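All remarks here apply to the structure that follows.
Left out: one protein chain. Kept in place: all the others.
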Amino acid sequence: MERLTVAAIAELVGGTVRGDSEREITGVASLDRASPGELSFIARARYLSYLHDTRAGAVLVTGEWVKDLPETSAGIVVKDPQSAMQQVLTCFYKPAPATPGIHPTAIVPASVKVGDGVSIAPYVVLGEDAEIGDRVVIGSHSVIGSRCTIGNDVVIHPHVTVYDEVILGDRVILHSGVRVGKEGFGYVWKDGGHRKVPQVGGCVIESDVEIGGNSSIDRGSVGDTVVKAGAKIDSLVHLGHNVQLGRHSITVAQVGVAGSTVVGDGVVLGGQAGLGGHLQIGAGARVGGQAGVTGDIAPGVTVSGYPARPHREALRAQAAFFRLPEFIRRLKRLESAIFGESAED
Amino acid sequence: MERLTVAAIAELVGGTVRGDSEREITGVASLDRASPGELSFIARARYLSYLHDTRAGAVLVTGEWVKDLPETSAGIVVKDPQSAMQQVLTCFYKPAPATPGIHPTAIVPASVKVGDGVSIAPYVVLGEDAEIGDRVVIGSHSVIGSRCTIGNDVVIHPHVTVYDEVILGDRVILHSGVRVGKEGFGYVWKDGGHRKVPQVGGCVIESDVEIGGNSSIDRGSVGDTVVKAGAKIDSLVHLGHNVQLGRHSITVAQVGVAGSTVVGDGVVLGGQAGLGGHLQIGAGARVGGQAGVTGDIAPGVTVSGYPARPHREALRAQAAFFRLPEFIRRLKRLESAIFGESAED
Partner (left out) sequence: MERLTVAAIAELVGGTVRGDSEREITGVASLDRASPGELSFIARARYLSYLHDTRAGAVLVTGEWVKDLPETSAGIVVKDPQSAMQQVLTCFYKPAPATPGIHPTAIVPASVKVGDGVSIAPYVVLGEDAEIGDRVVIGSHSVIGSRCTIGNDVVIHPHVTVYDEVILGDRVILHSGVRVGKEGFGYVWKDGGHRKVPQVGGCVIESDVEIGGNSSIDRGSVGDTVVKAGAKIDSLVHLGHNVQLGRHSITVAQVGVAGSTVVGDGVVLGGQAGLGGHLQIGAGARVGGQAGVTGDIAPGVTVSGYPARPHREALRAQAAFFRLPEFIRRLKRLESAIFGESAED
């Protein structure tokens, strides 16, 4: 991060300064670790005690909490401090661009088409007839199958496997350990054993999709698995064959989606949620963490629990659940009053 | 896939043709994407709307739904369209055989015994005294430990780790990112810290087992972890030390099985189910998705929920659960009638 005044940061994020606007900032840190030369932010009430004690040179803060700032910190008052911090980070922390070039240990068959400004790290293995767009970065040891098509500005971290014929759009990011396009889990019982159903479909990861570490995405059995543009997937997620994830959907860590389920645009799947196969999840639906989805969800509906139900209904039932021992006591009291001593436990 | 007539496909799957039996088919696709030269199938009522609009040249269909087929599609009437499609795929999509040979970058110690027709990809690393059967395929970067024994016709995808002394039977398939035979999770508290218990057992993966991407299987602590013949394991599954998985069992994605649990033959473990340690799961039992198994399960029993209970009991309790707010209202009405205004909430 370059050297910036508090005033310059305020201008960037459209905020107003309280305190020393000429102070110079050279980095960012959390409230409890920031030094007088660093910028911090506060986005949640539970961190107010850190705010009181912070040594940060400047803090992105809402109008409500600016009064809680120590005198030693300049305040930059904004509506949404988290978003403002993101703007600062985006402007000042440019990731160092990978140096273009193909490492001599990378295996690149003559049939591969490689775009301009591509960076291919040591021990990468590319398959026959793969097409690699411009400015693509492929990390060490990653394996790209035959006949894959990779768009521009894609970043593939180390140890990724992209199976044959997978299509990646532009600006896709695959973190370390991602497996894209592996054969799905399909068998038919025959002659005393599970016989593998050939998985002959494809796998399409559209533009601006990001997939977290060690996630696994199966190719289609017949037809394609598709992750649509702008969808963001966290770590250790599993998508079965023929799943479709909608545009701009958010899939938090350790979610599992069984085969052929169609997830609409803008859907949010909370961490560790599990979705059964052959379901329709409507656009804008939200699925709570650990929810178990066993049926379709209408657009815009929020569900939680197991089996997943509309969130308000689930909350009401849960509240009652923990009062069950009390209700049973009251039931017995009624039974005593009506029938005399209850014969039942 | 080679060029085939509708009649030839019908003969293969034992079906009867409705419509143009001489039409030529050159591939397969899902109902909504198939072109007039392609074969599709329908296995579930929820896809009937796709059937009405399909452009597929031919469709595998039951007698019940053949009337829903558009005039432009030939029907091949069978009892089980999904199974029929599997037959077609198995016959006509032969995976391209790997070219035998050992890539010059693979590290193969002189002490390794390599069978006939083996294919070893770039950057594979084999340990001392490993034994590799005939026609084994090992994908790029996979690491095989010392003294491993690998049967015939095994397929190991890229980026797999097989730890020392693991035994793989014939026709085992390990997908990308699988870890087999890693040390299990065992400690004893001593002198102010968790002390690692050496994990000196083995790990045996019997014939015809398939293990999905990024799954992790621990070796035994004392004694072996064993996955028995024909068991199929999906992606991101964890098996602890000394687990036994039965013959022809099915373990869906993201299941976790804690140490020393014995899973019987033919058991089905639904996605994200969790099984505690030292349990006995009887042959033919079925565990629902996300179920939390905390006790033994008798053979043939289906369980679900947390803690897992027989499925019917779990369903009845769940049904009542979501009506709890109503029952509480009725309880209060009774209290008012008997005791006057209820003092309780």
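Residue numbering begins at 1 within each chain, and the chains themselves are lettered A and B in the order written.
As a convention for this text, a residue touches a chain if its C-beta (ideal position, glycine included) is under 8 Å from a C-beta of that chain, and two chains touch if they have at least 3 such contacts.
Computed from a predicted structure; not experimentally measured.
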Touch assignment to the omitted chain, from A:S119, A:N214 or A:T302, lands on A:N214
Sole touch to the unshown chain from A:I102, A:V188, A:I250 or A:V301: residue A:I250
Residues of subunit A touching the missing chain are 28-30, 32-33, 40-41, 44, 46, 82-83, 85-86, 89-90, 93, 95, 105, 121-123, 139-141, 157-159, 175-177, 208, 210, 212-214, 230, 232, 234-236, 248, 250, 252-254, 271-272, 289-290, 305-306, 318, 321-322, 324-325, 327-328, 331, 334-335, 338-339, 344
Listed in rising order, the subunit B residues that touch the chain left out are 107, 123, 125, 141, 143, 159, 161, 163, 177, 179, 182-183, 185-188, 190, 193-198, 200-201, 214-216, 218, 220, 222-224, 236, 238, 240, 242, 254, 256, 258, 272, 274, 276, 278, 290, 292, 294, 306-307, 309, 313, 316-317, 320-321, 323-324, 327, 330-331, 334, 337-338
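Rule of thumb we're sticking to: only the chains that are shown with their structure count from here on.
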Rounded to the nearest Å, the gap between Cα centres of subunit A and subunit B is 25
